[in-house]
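All protein chains but one are shown in place.
On to chain A.
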Amino acid sequence: MSSATARLTWSLGDRPPDRLAPGDGGSHEVVPDPWAWSHGAGVRVCVVDTGVEDGHRSIGRIQGAYEVVRDGTGELTVRETDGGDACGHGTACAGLIRRVAPECELYSVRVLGKGFTGTGAALLTGLRWAVEQGFPVVNLSLSTTRRQFLEALRSLADQAYFDRVTLVASAHNSPVESYPWRFSSVISVGSHREDDPGLFLYNPDPPVEFFAPGQNVYVAWLNGTCIRTTGNSFATPFISGLCARLLGSHPGLTPFQVKNALYLAAANVRTAAAAAGEPAGEPVGESVGTSVGDADRGE
């Protein structure tokens, strides 16, 4: 694992415009169609959650498993673990990311369960570690209502934004204040109520920025099982998977560029563009949510 290094600039200096190439050498032109993007090959996605069941039939092998623990002095730290999931929630998220971006590399950091019940400190520790490792995509289907972590989380989200770490965070299911999904530096996700498993929408009324399938979703769960469930937690991995697909095609995009590409690819934006007479790409390839969901059920 290598730590990310921020490449921050304060001025244009003497650089000519052609030195300001967006991305990292890949094509700069992003097709506004997520199913035409890659399958996420080579993109590292970190699931900060309850852990992930390694080898689950909907997930396969994960590339790394870590957990937040207390060290001998009582300080929280991150260490490698042999995997496992306390509740099933992280496994569900990982399975959904795999469904959308089947070739991405999955990593897990356990910040909840197995001794951590309701401490935002563990979330902050795990998330900070993930940002420092420079994962291009971090899925956070969690939030904390504890205001004492607000500024630390905001600062961390800003650091991620500048370090090309795209944080994809679930909006709280209830109308309560929680973080970090409320920050403009992250991609915040809620659920829509449509049946289309490949549909995602841009929300012009923040703070939730995108709506994705989160109702009656078939997900991986503990002990190799799958269940059907509902909640914003399960819409968020869909968007994380799309980010992995995009970054597989266009490595090095900043979170700003990723968010903009998602905006342009959202069904309601494409429909609006088409109505205005502008070209809009047609969906290419499989409808990932449907095809893999059937395979999970052995149908």
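Note that a residue touches a chain if its C-beta (ideal position, glycine included) is under 8 Å from a C-beta of that chain, and two chains touch if they have at least 3 such contacts; residues count from 1.
Here, contacts and distances are computed from a predicted model.
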Taking the list "Bifunctional protein PyrR", "Polyamine ABC transporter ATP-binding protein", "ABC-2 type transport system permease protein" or "GAF domain-containing protein", the UniProt entry for the undisplayed chain gives the protein name "GAF domain-containing protein"
From A:34, A:64 or A:231, residue that would touch the chain that is not displayed = A:231
Have a look at A:95, A:113, A:136 or A:198 and name the one touching the chain we're not showing.
-> A:113
Of A:40, A:95 or A:214, which sits in contact with the chain we cannot see?
-> A:214
Which chain A residues would touch the chain omitted from the figure, given the whole complex?
-> 50, 86-89, 112-120, 123, 142-148, 172-174, 176, 178, 191, 193, 214-216, 218, 221-223, 225-233
